[in-house]
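First, the structure itself, so that you have it in front of you.
A single protein chain has been omitted; all remaining protein chains appear in their positions.
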Amino acid sequence: MKRRVVFTIGLVLLSGLATAAAQVRQEIQFPDVPGYETLKCDFHMHTVFSDGLVWPDVRVYEAWREGLDVIAITDHIEYQPHQQDLPTKHNRPHELAANPARERDILLIKGAEVTRDTPPGHHNAIFLSDIDPLDTDDFYAVFEQAQRQQAFVFWNHPGWKGPELGRWGEHQTTLLARKQLHGIEVCNANDYYAQAHQYAVEKNLVMLGDSDIHHPSREGERTARNHRTLTLVFAKEKTIDAIREALFAGRTAVWYQNQLIGREPELAAMFTAAVQVEPPHHRAGDTVWVKVENRCELDIELERIGPGRPARIHLPARACYLLRIKAPAKEQPEGLSYRALNFLIGPDQPLPVRLVIPPP
Amino acid sequence: MKRRVVFTIGLVLLSGLATAAAQVRQEIQFPDVPGYETLKCDFHMHTVFSDGLVWPDVRVYEAWREGLDVIAITDHIEYQPHQQDLPTKHNRPHELAANPARERDILLIKGAEVTRDTPPGHHNAIFLSDIDPLDTDDFYAVFEQAQRQQAFVFWNHPGWKGPELGRWGEHQTTLLARKQLHGIEVCNANDYYAQAHQYAVEKNLVMLGDSDIHHPSREGERTARNHRTLTLVFAKEKTIDAIREALFAGRTAVWYQNQLIGREPELAAMFTAAVQVEPPHHRAGDTVWVKVENRCELDIELERIGPGRPARIHLPARACYLLRIKAPAKEQPEGLSYRALNFLIGPDQPLPVRLVIPPP
Amino acid sequence: MKRRVVFTIGLVLLSGLATAAAQVRQEIQFPDVPGYETLKCDFHMHTVFSDGLVWPDVRVYEAWREGLDVIAITDHIEYQPHQQDLPTKHNRPHELAANPARERDILLIKGAEVTRDTPPGHHNAIFLSDIDPLDTDDFYAVFEQAQRQQAFVFWNHPGWKGPELGRWGEHQTTLLARKQLHGIEVCNANDYYAQAHQYAVEKNLVMLGDSDIHHPSREGERTARNHRTLTLVFAKEKTIDAIREALFAGRTAVWYQNQLIGREPELAAMFTAAVQVEPPHHRAGDTVWVKVENRCELDIELERIGPGRPARIHLPARACYLLRIKAPAKEQPEGLSYRALNFLIGPDQPLPVRLVIPPP
Partner (left out) sequence: MKRRVVFTIGLVLLSGLATAAAQVRQEIQFPDVPGYETLKCDFHMHTVFSDGLVWPDVRVYEAWREGLDVIAITDHIEYQPHQQDLPTKHNRPHELAANPARERDILLIKGAEVTRDTPPGHHNAIFLSDIDPLDTDDFYAVFEQAQRQQAFVFWNHPGWKGPELGRWGEHQTTLLARKQLHGIEVCNANDYYAQAHQYAVEKNLVMLGDSDIHHPSREGERTARNHRTLTLVFAKEKTIDAIREALFAGRTAVWYQNQLIGREPELAAMFTAAVQVEPPHHRAGDTVWVKVENRCELDIELERIGPGRPARIHLPARACYLLRIKAPAKEQPEGLSYRALNFLIGPDQPLPVRLVIPPP
């Protein structure tokens, strides 16, 4: 009887603390693109239910605070180092995080990490309805089961043990042929895999970037160069179904260490949405002054194609830049051709862009 | 001959450095209000042409970087401590800053500080066409001249020598009667004058807040609580004439140490524009969850009027807040009555506001 | 067989990530005082083994990174909200954190929170050898047991339910008489309890300040005003025994929101150790210039006692301040009397200090 009273008090205490810590959200600024909402997603993270170090709801509080829209908790199925204290329950982390997610308008996707020796390495299956059937020793049976549940499957951190062990192998060939492999992590936490990037381009795999976070997130330090690795998904709306549709259609871009990595159409659309060139506000002789606004989180680096000036433009995140260019008085200043050095449409392949100066 | 070449090189060097330092601008986020643009203005600043420590163009570079739209350089007319090295030229600072201002789309207003013993103290006249005629020993003649030039005149830092010397005096009475005094600095740099605030309310003087900056600006450190003191002007458009119209009409708000100080209509309009309440995104029983977005630079502090909860809401600048409130299932959640503790419509008088929850 | 291989790989992965996140430590700058080391301690924190949200080792990684020397994990004995997934094991969090602590040279003290309705409220017992015997319904039996284990016991967050319920009660009287209550949290997380502070002074209870952290720590944001609430312990050496000795002797100071709260001897010693006044480096007439260095984490605020100048001195943390004072040419400048406004030796009672200018 006494103890029950104590419990109630405790609950109040906890929820008070949780509320205080989790109330404020800093949006991640990547604008929507024509036809799609730009959703900030992390499809790979762990909790105490495998080898992560936080209770599942923490992943939701972090997502809220850090401006994410969508997360998938993907604990290891086979690797359960806390088992002695916390018996294995594959579906439990999702269950524990579901209500906190609803309360914060975070979409929560049920997922799991299929954890095998390398090769074949680790794979995530997301949009699962029940993880238990995937807990089996037969490698291919796991992916049969994932397919039956209409999961989206991707190869995790292919190069984490070096490029040699990260090479495309027979397992991947088989899964791809069976339409049981759909995407690939080009980036994971602080790693970029050029080789995986190349596979994504050649084999038309969907590009993903995830945090693979095990520790608590240290979000206090977000800057253009120091942020959570994540995937932008261009979805028709903010629903689980629309995210699934967008993923299978490949409409993603990876945000990694001040770079966006993706296909040409998505990156071009994001550049156009993010970089706003205003009409010239002043002219003196054949020189005009123009404001350029960068509405996204990237410190964008531009390099001139050809001899014109400026040769380099540095557009800091969420800031406005003063551009001074030559433009003969009677003509409209033409568009300026640049390479967006941190918009990558392939390994070492920056996106070509044009800054078009609107008429005054 | 040689020397001329040298000069040219030097010019290139200087402009290169200036460009690098002054290219990037961080906007100050206060949204427009219905019918008006919200212009960020500083009407009081100094250069080496009186007792300031920077060349006049620096005031423009600072304004650009720090997101200001409008500045007035207001060097002391009578106080010229650099005279021995730099002979007095009252109109020269404006002249030197004019081109840099045009290039950066900063509106530059010509002004001057009439600098007398206290009382009567210092007064700024802005929108002047020629400062020289104001350089005269006859106190009242100065303001006659300012009126002839259709200047807007305000009393600077009334309480800087303490409330005793900052009391309303016969000089102010005379100037006000002659319509030669229009505004008053409620805030100057790091000082707030409650007494001046009271005068503004009682005598219907336009409220101003300015930096009165003499040193270079240390803008690297802007936060909600540590920012340049300035005046928001609600103008029909971004032109000198529209600013003058808005000033004479009294449409201002002072941004000072995480507070907005002004008249009720302007503060209410800004609160409504800045605080966006979204429809509830989740309901459980009679509890609903609602996102509240703060689109301005203020860390807004709300205190509940009456017994409801939450008793206090802290809405950080440019962030989103998760509000959990009780709302019976069938009824629309009502508006919630709060005091906006850092929106002051008089000394110690916070603005009453309502958070209205839109239907889902 | 296969699975074992997988486990090994996982371990490598986890330890790699843990290492990367936990390698760097930022010391907390409070200098040692004569005769004692100044240890930074947090004696109140939670893990998933009660209502906290992190695995126990996380508390060690946080302590390392944030510059702590000593922590006690003090999970609730009676309040076990994760019990359904994680069966109760009172001694387990200490066991899981022990090795990570040894590797990081963090002293780990075994503790527990005795969690009852208010009054009598919650109490921490630390330096326990076995927590299980304290898991009993008989309130006084718990503290008998703690005493048998030579624990140091303190009253947690006395005012967390308001001053009415935080009043000194018969339970505390009884425990104190039996020498089973030794200290009191004057500060807990973001709360300061003036009433508890008064009790500490009157009843000679040891003053403590703790984080009571449940969520992951958000250490990315430490500033003079935004830091973990903790207890400085002035110990003869950095060992468990020396900490126990220092606690029972009452040699503590609480660091809370840019204040130090403690007894007069400890605060005076810390002020003297932290504030270094240099000999004057320049004289002009009867004015001398002196450098004052603040070697601690506090932004120290001084207010002159009597009429001299400066009336206020603001010494930012870990910075040097330029003091200009009047000092007749032939005499040694005297010491200057100030109140250290954020060194509190009682509620609203600042420490009196003297700045003594050494001879040149």
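General remarks:
Labels for the chains are A, B and C, by order of writing; each one numbers its residues from 1.
To be clear about the criterion, a residue touches a chain if its C-beta (ideal position, glycine included) is under 8 Å from a C-beta of that chain, and two chains touch if they have at least 3 such contacts.
Source: prediction; values computed, not measured.
Considering the whole complex, the hidden chain is in touch with B, C. In the complete complex, the hidden chain is touched by one of B:Val54, B:Cys187, B:Cys320 or B:Ile357, namely B:Val54.
When you scan B:Lys203, B:Arg218, B:Lys326 or B:Arg354 for touch with the missing chain, the hit is B:Arg218. Remark: the omitted chain is touched by one listed residue; of C:Gly162, C:Pro265 or C:Pro316 this is C:Pro316. Only one residue from C:Lys179, C:Lys203, C:Arg225 or C:His282 touches the chain missing from this view: C:His282. Within subunit B, the residues in touch with the undisplayed chain are 2-3, 5-7, 9-11, 13-14, 17-18, 20-22, 48, 51-55, 57-58, 61, 76, 78-79, 81-82, 85-87, 89, 92, 96, 115-118, 137, 160, 189-190, 214-221. Taking the complete complex into account, residues 19, 22-27, 64, 99, 102-105, 281-282, 284, 289, 291, 314, 316, 318-322, 324 of subunit C touch the chain not shown.
Here, only the chains that are shown with their structure count from here on.
Steps from subunit B to subunit C, taking the shortest chain of touch contacts, total 2.
Each chain gets a centre from the mean of its Cα atoms; for subunit A and subunit C, those two points are 39 Å apart. Residue numbers of subunit C whose C-beta contacts span two or more other chains: none are found.
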